[in-house]
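Of the protein chains in this complex, all but one are displayed in their positions.
First chain written, first letter: the chains are A and B, and each begins at residue 1.
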Amino acid sequence: MTINLASKKILIVEDQAIMRETIKHIMVTFGARHIIEAESGLNAITAMRVDKFDIVLCDYNLLRGKNGQQVLEEARHLKLLPINAIFIMVTGEQNPEMVLSAIDNKPDDYLIKPFNQQQLLIRIDRCYTRKKFLRSIDNKIDSGNLYQAIECCEELLQLNDKKMHLPLLKLRAELAIKVGDFKSAEAIYQGILQERDIPWARCGLGVVAFFLSFYDQAIETFQNLIKQYPVMLEAYDWLVKAYESLGNNESAMSSLNLAVELSPLSILRQKKLALLADKTQNLPVAKKAYMATIKLGKNSIHRSSSDYAGLANVYLKSNAPNEALKIVYELNQQFRNDPEAKLRSALLETRIYQAKDNKTLAQQAYGKAFKLNEEFNRQVSRELRLEMAKTFFLNGNGENCDEILNDLLKTNIDDKPFIKDIELMCDAIIGEEHANTLIQEIKKELVDINNKGVSLFQEGDIQGALAIFEQAITKTPNNHTINLNLIKVLIHDLKASQLASEKILRTQSFINKAIEIGVPHSQLSSLQKELTSLKENLSITS
Amino acid sequence: MLPIDFSALLASSIHDIKNSLGALRALLTQLEKIYIDPKPDELKHLNFEANRMNNILMQLLILYKIDLSQFSPTIDEHEVGEILEDVSAQQSTLLSLGNIKLITQCDNDLHCYCDSTLIGNALCTLVNNAQRYCLTKVLLSVAKEGDYVVFCIEDDGKGYPENLLTSDYKQLPLIDLATGNTGLGLFFTDTIAQLHVQGDKRGFITTDNNSQFGGARFRLYLP
Partner (left out) sequence: MAAINFSELLVSSVDDIKNSLATLHALISQLKNNYPDKKPPEFKQLEFETNRMNNSLMQLLTLHKIDLSHFSLTIDEHSAADILEDVAAQQSSLLSLGSIQLLTQSQSDLFCYCDATHIINALCTLVNNAQHYCLSKVLLSASQEGDYVVFCLEDDGTGYPEDLLRSDQKVPGLEDTTTGNTHLGLVYVETIAQLHVKADQKGFITTDNNSQFGGARFKLYLP
C-alpha cells in the first residue's frame, strides 16, 4: 500500500447500516482515523460542505433522495470535492461504466459489490497512485491552463512509465482536441492504432474527423465502432453530434434513442433526446423523454424548468392545452422564486390561453411575461430569451423582439449552432432576410471596432488600442476576432513594458477563454508560445 | 461466436445458485449452534437475506417458464390451515432469532382450490418482507369473502411506500432503482393469482395501509 490512510479524511456514503459498518471496519483496520458516515445523499453533501475529503466511497443505490451519481454531480458542481480527491462509486451493477454512464462527471473508479477488504484497498490504492501521478496535469486543467497541461503531459511521457504510457497518450490526445490541435491528436491516435486496435483510439479518430468537419468520415467511423461494440456509448454520443452537424436530425434522434435505451438513467442524454425529438416533431418520443428527464431530475442539479416547459409545449402541439396547463401548474409548484421558471410559465400560459382562445387570460399572461423580461432580462438563459423574442414578435411588438435578437446575436456571433437557431426562428415567423440583416449590421459594427483598434495599434497607441478592445469584449465577450486581437495587444504591451505577473495571468486567462469559445489552435498556439517564454523570462529575472 | 442456449443456461445457473444457497443455509444453522443466547442480530438478518434470495430465484424460474408458456399451475383442493402451517414453518428459523411474532388465523374447515406450492411460496415472500418491516407482529389470516378465499397479511410497520400502493402490479417499477425494493414479490404474486381461474373469476391481489395494527395490509383473493 502506498497510501497512508491515517492522514486522510474519508467519507462513507451508504444507506445500509451493515454495509457502512463493514466498510468502516476495513478502513479503521488499515489505519484510517478520520471517517465520517452519511446515510443519504443530502447528508453527504452537507458533510462535504463542512470538510474537504480526500476519499469518498459512495453507494449508487441510496434508498432515499439523491443517488450516488447525483451526489457526485452536485459535489463537483458546487466545487465541494478537492480536485485531487478520490471518488469511488460502489454499486451492485456488473457493468457500471455502461449502465450508469453519465455524459460527464464520471467517478474516479467503480467498485462492484460484494467486495472484501483487499478489493477495497486495492481500488483506493490504485486510484491514489494514478491521481498522484497525474496531479500536475489535473491541476493545470482545473485552472484552465490547457497548454500548460499539455506540457506537463509531455514531461510525464518522458518518464517512460509503461503502465501510464497509454493513459497519458489518451489524455494528451484529448487535450490536443480541446485546444483545437487536431493534427497532433490524429497523429497520436494513429500511432496507437498501428500497434493495436483499441476502441477509444478509433473513436478519437472519429472525433478528429468531426472537428475537421469531415462528417461523413466521422459517421462511418462511429458506425463501424458501434457495429463491433454495440454498447460503446461514447461512439453513440459523437454519432449524434455528427448527424446534427449535417442537419440530419432524424438520424441523430434514432441513434440517440439507442444510446438512451442502453443507459436510461443518464439525464443529459434523455434531455438531449427530448430536444431532438421536439425538433423533428416526433411528439411521442419527445413526451417520453421529457417525462423521463423530469423524473431523473428530481434531486439532480440538472433539474430544470425547461424540461417542464418542453413537456407542456409537446402537449400544446398535440392539441392538449389542458394537459399543458397541468404541467405549467406543476412547474410553478416545483420552482418557486426562480425568475427563469416564472418567465417560462408566463410565456407558456400566453400560448396556451391563445390556443384555448381565452384572450383575457392570454393578455394577462403576456403582460406578466413582459414585466418579468424587463426585470430579469439578461439573467435568464439565451434559449429562453429567444423564446421571449418570438413571443414579442407574435404579439406585435417587433421593437422589443429586435432588441433581444440584437443582444443575442452580439454575444453569440461565433456560435454557429445557436445563430442557426435564431435564423430558423426568424425565417419561420418574421421573414427570410430578417436575421441576416441584423447579423450583417452587427458584423459591420464589429469590423469597424476592430479596424479602429488595429489602426491605433499600428500607429503605436497601444493603450488606446487596448481600451478599444477591452471595451468591445465586455459587449461581445465571445467574439473570436476581438478576443484574439486583445490577446495580441496584451502580449505586445507585456513585451514593451515592465513584466508583471498579474498581467501575464490576465493574458493567460484570455487565452483560456479563447480556447473555450473555439478560437482555432493555428491562431492561438504561437501567442501561447510567446506568453510562455515571457513567463519564463519573468521567473528568470525575479 | 458460440451459440448460446439461454434457456438451458438459465435453468442450470439457477440450479447452481440454489445449491449454493442450500449449502449456505446449512452453514448458517451450524453457526447458530456455536452461539449461545442472545445470538447476534446478524444471524437474523442473514436468514432474512437467504430467504429473500431463495424466493427471488424461485419466482424468477417460474416467471421464466410462464413466459415460455411452459407452465401451468397444479390446482387441487387444499386445506388452508396446512398452507399456513407451511408458511410458518418456513419462517420459523428466522422468527426464532428475533422477537417478531407471526400469528396465523383461519377456520378449521376452510378449503381452497389452488396450486399450494405456488401460493405457499408467494406468501412466504410476503411474510418474509412483512416481518422485516414491522415493529412487533405480523398477522396472516384467511377467510371466505363471497366467492373468494382471501389470504390477508397485516403488520404494524410503517406501511407500503407510495409506489407499491398502485393497483397496477404488472408494471415493474424498474427505473426506480433508488427504492431498492423492486416490487418483484408483488408482481410475482399478482401473476400467480391470475393463473387461478374459476368460471369467469380470476385471482387478484390488493395492497393498502389499512392494517388493523396500523401498518401495511396485503390481500390475495383466490376464486
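Before moving on, here are some points about what is shown:
Throughout what follows, contacts are C-beta pairs under 8 Å (C-beta built on N, C-alpha and C of every residue); 3 or more make two chains touch, one makes a residue touch a chain.
Since the model is a prediction, treat every value here as computed from it, not as a measurement.
Seen in the complete assembly, the chain not on display touches A, B. Only one residue from B:Ile66, B:Leu95, B:Leu110 or B:Ala143 touches the chain missing from this view: B:Ile66.
When the whole complex is considered, the residue among A:Asp197, A:Glu250 or A:Glu375 that touches the unshown chain is A:Asp197. Within the entire complex, the positions of chain B that touch the omitted partner chain are 1-6, 8-17, 19-21, 23-24, 27-28, 30-31, 34, 40, 42-43, 45-46, 49-50, 52-53, 56-57, 59-60, 63-64, 66-67, 169-170, 172, 174, 177, 180, 182, 184, 187, 190-191, 194-195. Mapped onto chain A, the footprint of the missing chain covers residues 16, 18-19, 21-22, 25, 61, 92-95, 97-98, 113-119, 121-122, 126, 162-163, 166, 196-200, 228-232, 262.
Heads up, the rule we're going with is that only the chains that are shown with their structure count from here on.
Mean C-alpha position of chain A lies 47 Å from that of chain B.
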